[in-house]
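A single protein chain has been omitted from the complex, and every remaining protein chain is retained in its original position.
For chain A:
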Amino acid sequence: MPPKRRNHDIIEVENVGMDVDAEPDSDSEEEARRRSRNRRSKSQRKAKQVSEDEDEDEEEEEDEPPRRRGRRKTTKTDEDETPQRRGRGKRTKPQDSDEDEEGDKRRAARKGSKASKKKAAKETSDEESEEEKVGRKKAGRAVSKKEKEEQNKEQKGNVKGKDGENKDKKKKKKMSSSSSSSSSSDSDEESLSEGEIAALKEQVEEKKKLIATLRNKPWRMNKRLSLLKEAQDFVEKFEGALGKGKGRRLYAFKVMMTKKLIKFNRDFENFKTACIPWERKIKEVESHFGSSVASYFLFLRWMYGLNLVLFGFMFGLVVLPEVLMGLPYGSIPRKTVPRDEEDTAMDFSVLFDFGGYCKYSILFYGYYNNDRTIGVLQYRLPLSYLLTSVGVFGYSLLVVIRTMARNANEGGDGGDEGEFIFSWKMFTSWDYLIGNPETADNKYASITTSFKESIVDEQENQKDENIHLRRFLRVFANFLILCSLGGSGYLIYFVVKRSQEFAKMDPKTLTWFENNEVEFVMSLLGLVCPPLFETIAELEDYHPRIALKWQLGRIFALFLGNLYTFLFALFDEVTAKLETEKSIKNATEWALHQYYANYSSFYNTTDVPPPKVAPADVIRGPCWETGVGREFVKLIVSDVQVTYLTILVGDFARAFIVRFLNYCWCWDLEAGFPSYGEFDISGNVLGLVFNQGMIWMGAFYAPGLVGMNVLRLLTSMYYQSWAVMACNVPHERVFKASRSNNFYMGLLLLVLFLSLLPVVYSMMTLAPSFDCGPFSGQEKMYDVVIETIDQDLPAFIGNIFIYASNPGLIMPAILLMILAIYYLNTVSKAYQQANTDLKKKMQMAREDEKNRRNNKDSTNQVMKDLEDLMPDKSLAPPPAEEEKPPEVVIDKSVKPTKTKPGTAEKGVNVQKEVSLAAPNPRRPVTRAPGPRGGPPGNTRSPQPQPGKGRGQGAAPRR
């Protein structure tokens, strides 16, 4: 083709696209339309070929002039039927060149029939056969490569068209069209070229896409079925034609495998969830009692995991080696019950008090031998004992801090964040998979609970309060609580002082009360103070979640007093024991010395054999470490007893009585006074925290304590979850707990730190007992480490330690750490700031969007307001009355948008903008009925003109 025509051709392409719409003799109007659309989309790159094609068409056109007219008629009708399509293509159509148009039509027609050019007689109309003739003629004339490509394009066009049709949802007609196209494609088989195959592939692809996406369409099944059937028929045919069914089995296998994989993954997830211990129990509790109560159980479970690891350390590195490789029971004095205790050593009362055989068992510090190495493995037990004890603290610190840091990411104090709290709960909380009645009941309960939690939060947000009164009350409440805390602190101090005085006196002259004064006061305080604090906290009227934190903090402070007295008593005991130990040590040394002296003088030899005394008869010191360990163990055991009894009596018996005595009682027990108990979150959490503190402190003196604690946590998990489900009722205001549990963790960290102090103190400063425990014979306990460094490690390591402990090195290190902490702190603050800013921005954007959607209303409102402010308003009372009603209506419609305080500014801005632009166009409309307003306006006109008129550009113009 001559290049000068190129430009024209491109325009022609559009014509072609349009004109195909008018294709009369294709099987249906849709097909033509499809083709046209496809045409248009591909027109640009097809331009060249089309131009060539067109030339041919022009030639053909001369061949058959009579048919043109008739076709033209049909064209018209078809085009009428598809006005929107025509509209798109029409604009560039050069109507004057009738020949061109007709040529295009002809060409299109030929193309439509080209498909059936080989054996179309039974499928096509007479007209088509005529076309066919033409087509064949032309085919014979020009079988160039380009021609072929053109055909392919057409095929593609069919496919594309079908797709488009799908989108248009003109499905019913597709049946016929696709069948025809498939038949025509069938006929094409004989002359398949590469391009055609590609086209077919594409077509099939489309069909396949339809099949794949069919299920995604919200249609009735009937419609889908018919569509699916025809699409499948189509694909089926082409499959045969293209011979592409080879990889089918493999593919089917692949798909099946992916499905199996998905199912396996799902099962695996289920399995993993099933492996989380007590997940179901906790979920059940959560669904009935809310996340606050569940948070206690989560904490308990976490604690159990921690203790399991600690137990692993203690048991694996200390207890087990001693049992396997150490000397057996009865071999040396420290592993034997002394003679005078032997009679009662197996009594239950003694054993229950951890005396007798218990005292001289693997449970306690005193049992361990001070041999530097034991067994064939040359295991350094004393060193391992010390390092494990320190390692327990180190690991606990690490885990607690790591958990806190990780939880901090989850962030929030438990309040819901996000835009759609209630809507999501409403529409997405029910799990449609639930088919089990019990699960369903739990789900109902949990949904109700979560709604209640959110309602509490929401009410808290909506509460408009007298801020001054509230502040005063809060300060007042804190003052009261500080007073009572201080009072109880002083009481504890006073009682402990007194008890020290009593201890110096003869115990027989003291009354029972005087003997047990400390314990009595402590338990009294523990009984009275928490409810008192709770009552005072009512004044503050915090959100229950925050109130719980305050409550926890206050009771924690109270319990610290408890800890203080306990440690104080313990310390007294230790110092007393240290003194007796010193005297006994001196006595034994003196006795030994005497024995040696006597022996050597008697036998006149310096080679003195050790005295032959049965291990049980050896005089021994009090072994203060074992004593301390026993105190801790006893404390834990009694704590467990008290807790379990409290649950049994306070919850179970109470619930039992309330439930069954209610039938024969004079008032309603369930609703009235005793009622059912609520789960005491703060008490239980603090109990757990302090219990753990005891474990940390006691583990050094009694390695068996950790194992006991594991048992305790395990039983209390089952026992408490049973008790809470059986005997308690949910809190009056079910509130959402903080997701992170970080407050509990913070308390735990504090306790951990506090319990670290006495242990490290005793390791570093107190002298170990001379005849029991792994460190006997050492000056200080940590000497084991120094000894090891000196004797067992190469010299340079010892040097390194010496250098490392040099103050010149430690000071810079500490300084560096402080700097690092400062830097990281600053960075985290900056991130936090950025975070809140982003949140604010998102909120703003959302409100903005909301506002934009309501924009008309709000601007109307603004303009109304504006008009109210106009000075002229007062000039014309009658129109003002007319305006009133619409104003009210708009007011109503706008109200629900509820512009929040943040958007107030925006509102102002909008007002400003509008005030610049709006007044002019509005004025004439509202004020048009002029003459009536004239007379009153005249009377008052002087007033507005000088006063407000200056800002109003519009006023003078009127």
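One rule holds in what follows: a residue touches a chain if its C-beta (ideal position, glycine included) is under 8 Å from a C-beta of that chain, and two chains touch if they have at least 3 such contacts; residues count from 1.
We adopt the following convention: contacts and distances are computed from a predicted model.
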Among "Trafficking protein particle complex subunit 2-like protein", "Calcium and integrin-binding family member 2", "Auxin-responsive protein" or "Small ribosomal subunit protein mS39", UniProt-listed name of the chain not shown: "Calcium and integrin-binding family member 2"
Residue in contact with the excluded chain [from A:225, A:324, A:346 or A:800]: A:225
Listed residues A:201, A:283, A:372 or A:731, member touching the removed chain: A:201
Of A:437, A:609 or A:794, the residue in touch with the unshown chain: A:437
Hidden partner chain, residues of chain A it touches: 201, 204-205, 207-208, 211-212, 215-218, 220-222, 224-225, 232, 235-236, 238-239, 244-245, 247-248, 251-252, 255, 418-424, 426-437, 439-440, 444, 447-448, 451-452, 454-455, 458-459, 849-850, 853-854, 857, 893-894, 896-898
